[in-house]
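Would you mind keeping the following structure in view while I ask a few things?
The complex is shown incomplete by one protein chain, all other protein chains being positioned as in the whole.
Right after this comes subunit A.
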Amino acid sequence: MDESATRLLQRIVRRTPTEKLKATLEKWDRLTAAQRRSVDFTEPKWALIEKLVDACKENEFKMKHITELEMILVIENPNQGMWYTFQLVDPEDDAQSVDLLQFQEQFKSHLRELKRNVSVKIKKHTDQAVWIRIAWGDSFSRPNHLKPTYVVHQLQSPYIFVSSLTSKLKPLLLQALTFSTRHLAIKDANLSGRKLTAIRDLLMKEYQQVFPTKYPSPLAENNQTLSNLNIEREHAEASANRHRMAGEAFGDGTLPELQFAVYKMETKFKDPTNVAMTERDEPFRCVVKFSSTNLLESLRHCAASGLASTPVTPLLSSIPLKGRNYFVITDNAPGAASRAQQPQI
């Protein structure tokens, strides 16, 4: 076991909570039963690290074994770090028939062609997703395993989730992914967040949705029977309406946890009292950012409680509808009297 593998192992152990480490080591299944029994998880971290390093040296583990451990940890805890989404477009005829083996071979060879000294590890997770761990090096240095990039892709789905990728390496990775999944192009899907599962659920529409209907469900009147006869809600109808419309825009039940939504405005400044600003030819640039621990839930509450006007403006409802949280807003038609703005790319 060389220096860099030891350092990676040390870092993994240091960053993982002890309870989690125990389960992960069992899952890893590389240590012998005797070794596993000798590890005492009540010891302090530094003693634990020493013992594990010794055990790994004894077994003559290489870097690939340690990266395997790291992958198990990341797959088990997907809701860490920042995940960005890309969307594959223009599939070729055989895009539907790409299987894991073919993808694996193709991806590795494409990436090696583009960049030397790259270490790639691919693992298929039980939920059909392919997890790829890439450690980048350049022509003179060996792959840096301390800063790996993670890629998650479900074969035959158009979405790819990437975390910790530098802008320099982005085109290389995207090109390799596009070719190996037999597509012609790839684009930024403008969706990012801290929780991989939430982003995936939002894109795959795996949350409880409400479909617009002219007739409210027959169960609706059951809700009010419990309330006291002497309490009358004057705006009951309006509030039920607001709840329905909020539900139509954002869905019922629990929503995927998004952390923020960013709107970049490139619209003209419109204010009849401020002539100097209104007559400027350049657009008035500003960025509006909403952030919350659960953004969609907050927006739904805003709409349901009447803080935000209903029907929900397309600017807000297009977050779940289009599955993105980064919008650039431009003027709909230059000079047109209507103030309606449409989110565009």
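In this text, contacts are C-beta pairs under 8 Å (C-beta built on N, C-alpha and C of every residue); 3 or more make two chains touch, one makes a residue touch a chain; residues count from 1.
The criterion applied here is as follows: contacts and distances are computed from a predicted model.
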The chain missing from this complex carries, among "Alpha-1,3-glucosyltransferase", "Centromere protein M", "RBR-type E3 ubiquitin transferase" or "Ribosome biogenesis regulatory protein", the UniProt name "Centromere protein M"
Residue among A:L146, A:M204, A:L307 or A:L321 touching the omitted chain | A:L307
Among A:Q35, A:S239 or A:T267, the residue in touch with the chain that has been omitted | A:S239
Which residue numbers on subunit A touch the omitted chain?
-> 228, 230-235, 237-239, 305-307
